[in-house]
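One structure, as structure tokens, below. Some questions next.
After this line comes chain A, so read on.
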Amino acid sequence: MISACTDRGDLVILQLMTKCRQIFDAAWIRRATNRIAQQVLELNGGAGGLVMVGLHTHGVSIARRLAAAVKQLEGSEVPVGTMDITLYRDDVGMRPGGPHLPAPEGTDIPFDITGKTVILVDDVLNTGRSIRAALDELVDLGRPEKIQLVGLIDRGGRQLPIRPDFIGRKVTIDDDEKIVVHLGGPEGTDEVVVTGKESGA
Partner candidate 1 sequence: MNWTRRHLLGLEDLSAEEINVILDTAESFREVSTRKKKKVPTLTGKVVVMMFVEPSTRTLTSFSLAARRLSADVVSFARGGSSILKGETLLDTAKNIQALGIDVIVLRHPAPGTPHLLARNLDASIVNAGDGSHEHPTQGLLDIFTIRDKKKQIEGLTVAIVGDIKYSRVARSNIWGLKKLGARVVVVAPATLIPPGIEELGVEVCYDLDKIIPECDVINILRIQLERQKSGLFPSIREYTKVFGLNAERLAHAKEGLLIMHPGPMNRGIEITPEVADGPHSVVLDQVTNGLAVRMAVLYLVSGARG
Partner candidate 2 sequence: MGTTLVADGRTICPDQGIDRKLNVLLSDGRVAELTESRPAADKVINASGKIVSPGLIDMHVHLREPGKENEETIASGSAAAVAGGFPSVACMSNTDPAVDNEASSEFVFLQAERAGLANIYPVGSVPKGRRGEELAEIGQLSRSGTVAFSDDGSPVSSADIMRRGLEYTKMFGKAIIEHCEDLALSGDGVMNEGTLSTILGLPGIPAASESGAVARDIILAELTGGKLHIAHVSTAGAVELIRTAKRQRLSVTAEATPHHFTLTDQCVKAYDPVYKMKPPLRTQADVDAVREGLRDGTIDAIASDHAPHSTEEKQLEFSLAPFGVIGMESLLPVAVTELIDRVLDWPELIAKLTCNPARILGIDKGTLRPGADADVTIIDPHLTWTIDANRFRSKSRNCPFHGKQVRGRAIQTIVGGKTKYRLHPNADY
């Protein structure tokens, strides 16, 4: 329920229902994205052939910020696409009693990714299942030269052999805690919070 609430940016309800502590503030997010942008450019020898694909919802914002940082550093435009991996999930109809499927946001990648280096961007890396789905969708959409993975936060807990190329920070939290990234939320605040054990939700 927590992530469902926060996906809608519904911070107020979230805070009422759960204990929640900030672990990173806006300044950290800014520094982390700038650093990741630099690392991406360094590893790839510049912005040539780069495209960004952000995963709905927060991966999209981070991808846009990375593209802006690249432009500031190199002066070149990196195209940004958005991806909703809902259609590539491996659990359609397999969640008894759980929340049913939301309407997908849709994938919008208005450029050809064949031969490109795709920088795949997500906010929080965890089991790796979303990334598996995203990789499947990317190879269905074209034949990229390379795919590199960015995660703002890596909370571990991988269930698949997937490894990020760039991360903001590795964070260890309890299993029943969740990490939620707010970017331009209802109060316009950027922050990363850990939400505690659910209290009666």
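The set was built so that all candidates are chains of the complex that A comes from, given by their letters.
As a convention for this text, contacts are C-beta pairs under 8 Å (C-beta built on N, C-alpha and C of every residue); 3 or more make two chains touch, one makes a residue touch a chain; residues count from 1.
Not measured: the values here are computed from a predicted model.
Q: Mark the candidate that touches any copy of chain A in this complex, from 1 or 2.
A: Candidate touching the shown chain: 1.
Q: Where on chain A is candidate 1 touching in the complex?
A: Chain A reaches candidate 1 through residues 84, 86-89, 92-108, 136-137, 140-142.
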